[in-house]
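Quick notes on the structure that follows.
Omission of a single protein chain aside, the complex is shown with its protein chains in their original locations.
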């Protein structure tokens, strides 16, 4: 068994995404191959901050409008208080010199962490490739399972 | 180490249950042995849709009445809006030809995915065997751990 790590990023909550990215960055820094498989709410983490013009039907527009657009917009899973909690958390992390989500994503990508986006979730939620940040791969559950089988650490976050 | 997968199905949220069942079906289709261990809220996924007459004390009745009865009744973990979100999601999945939860459960069972229900959780929540769908096994945490140790992918959903 190789020294790989595979993390399913299902959640789109600031705190959980933070945990996933810190583990991924840590593992990559220690020399492991890391794959993150973004699915469902997790895909929102990878949306570009600005609105991208793409063709969507009514439901896709609704979903796209209701879900957070990118890593800067995520809320906490607990004590979010309409965004106040997330702001407080980000303020504290800045003071404590903890990296922000966009910084963690960038450093993960620079260290070669493979980020795969679940194509079925994209289809269901009406998210298009053009709306997501660069440097991603696009695949389905079979691809995830192939990576997971070769990993010595598997997490679902 | 064998090619087994073991998934703890703790959550009873439509979106998470969907993720767990898609991974389980995918793995089974690729020839892996798969065990799903349903515990806590996850057990609601396996409840029959219609009310079954069983003897329950007051608290068990309360719990049984408050929890969703079966895979058709689950809500989303986010943006559920009193069931509206779940309906929207199911509507979209139908249009995109994604299998429904009951279909995913059926296909998993047909491909031999082993579904174990946590007996301690059943006892705590007052759920009886007669209230659950057919084809399940009943066991405790030791049985789960036995399966998990032999697996090359372990997830807690």
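Some observations on this one:
Read from first to last, the chains carry the letters A and B; within each, the first residue is number 1.
Going forward, a residue touches a chain if its C-beta (ideal position, glycine included) is under 8 Å from a C-beta of that chain, and two chains touch if they have at least 3 such contacts.
The shown structure was predicted, so the numbers you read here are calculated from the model rather than taken from an experiment.
Which of A:59, A:93, A:120 or A:133 touches the hidden chain is settled by the complete complex: it is A:93.
By the touch criterion stated above, the residues of chain A touching the omitted chain are 1, 3, 5, 15-16, 19, 22-23, 26-27, 30, 32, 77-79, 88-89, 91-93, 95-96, 98, 152-157.
Residues of chain B that touch the chain left out of view are 1, 8, 10, 12, 39-41, 59, 62-63, 66-67, 120, 123-124, 126, 140-142, 144-145, 148-149, 151, 154-156.
Operating definition for what follows: only the chains that are shown with their structure count from here on.
One inter-chain figure worth recording: chain A and chain B are separated by 25 Å, centre to centre, where each centre is the mean of the chain's CA atoms.
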